[in-house]
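Every protein chain but one is kept in place in this view of the complex.
Here is chain A:
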Amino acid sequence: MRRIALTLLLILSFESVAAGTASLSISCGALGVELSLCQQGVDAWSSKTGIDVNIVATPNSATERFALYQQILASRSADIDIFQIDVVWPGTLAPHLVDLSQYIPEDITAQHFSTLITNNTVDGALVAMPWFTVAGVLYYRKDLLHKYGESPPQTWQQLTDTAARIQEAERLAGNLRMYGFVFQAKGYEGLTCDALEWVDSFGGGTLVSSDGEVTINNPKAVQALEMASRWIGNIAPQGVLNYDEEQSRGVFQSGNAVFMRNWPYAWALGNAEDSPVRGKIGVIALPRGGEHGHHSGVLGGWQLAVSKYSKHPRQAADLVRYLTSYPEQKRRALIGSYNPTISVLYQDAEVLAAAPFFGTLYASFQNAVARPSRITGDKYARVSAEFYYAVHGVLGGKTTAAKALAQLQRKLERLSRGGQW
């Protein structure tokens, strides 16, 4: 009996000790060097403040991570203080996140890309701080373009012509598996990104306008999708309809494609020791949609947010502030080529030496177009799915662009309850 009482006492005293000193938990991604970079950053902050921080491993797949976060937050659990969240999640997760503007002064947030700050501000509350960003970019084979005397394309039409010409010439030369252009057209979030880039570059809007109006059924969007549907089976393999990022990288990196749309991560892998196209690739902004169109790239990337159920929101916000700060983002850019979200880092000589395309693609990252996740809130996943199903149907030749977009417009209007969302 006495032993039990003693044990109980011990447990209780430990509990009070644990409650006395603050300790935080942060969930970081674990892809490639992500985890070790996070660990180093967190350790540096820990030794400065004396607060213990646990790093929680989360699933690599973004959709699985999203489901896990939703369950943790829905149960109001205090287990994780800081969440690493995707650029399309603030709209859904906002009710569970702390407004960081009360801890992080405005002159610091103003250093970050305004597109990201706007994206992370929901109903006037800054629910997450940008950590690193990505945008859709165009990869091309420098050697092949040089061989045929072509220059990197500025419009989609130029891309189509160049791709067709090189594909035909290479096949005649015995390179039978050569294709002009690969991208992501599997029915998933990746197709939403790709198709939004085509539509936006033609000036066809971003699916839903910032005030909630469904805008997808317009002649420019139809034109963009008609162009893309003509690629399938011509300059793009039919299999592209089931390609995700890695499948398209597989084709491009094995030397079987002239152009590829992908995220910046493909740069380091394409230039790795064992890559057949090492040193032969260039990267530029995605083409404009015609003479009156503009360059477009969909905004991606990750933010840090603090849970409303955290027991130590002040300390957690301080860690977020540290991890998203100038020196920390610079360190991550130098070691892991993670794109900073602070504009001035794109002029830093050391950063530019480590990742030269940061300089040439600065405009793409700064003006990246956000998916309509903020305005559509927790309905975003449904909006995105309806969009990629519609586009997939057009690309697969099951329906025409005009018909698909008219139908999509009706579906989204019903879903939005007249623009209210």
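Simple rule for what comes next: contacts are C-beta pairs under 8 Å (C-beta built on N, C-alpha and C of every residue); 3 or more make two chains touch, one makes a residue touch a chain; residues count from 1.
Criterion: contacts and distances are computed from a predicted model.
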UniProt name of the unshown chain, from "Sugar ABC transporter permease", "NADH-quinone oxidoreductase subunit F", "Carbon starvation protein CstA" or "ABC-type glutathione transport system ATPase component"?
"Sugar ABC transporter permease"
Among A:54, A:71 or A:210, choose the residue that contacts the chain missing from this document, as touch is defined above.
A:71
Among A:220, A:261, A:374 or A:392, residue touching the chain not depicted:
A:392
The one of A:237, A:336 or A:372 in touch with the missing chain is A:237
Of A:36, A:63 or A:118, the residue in touch with the unshown chain
A:63
If the missing chain were put back, which residues of chain A would it touch?
63, 66-67, 70-71, 73-74, 92-93, 95-96, 177, 179, 186-188, 237-244, 247, 250-251, 254, 256-257, 378, 381-382, 385, 389, 392, 396, 398
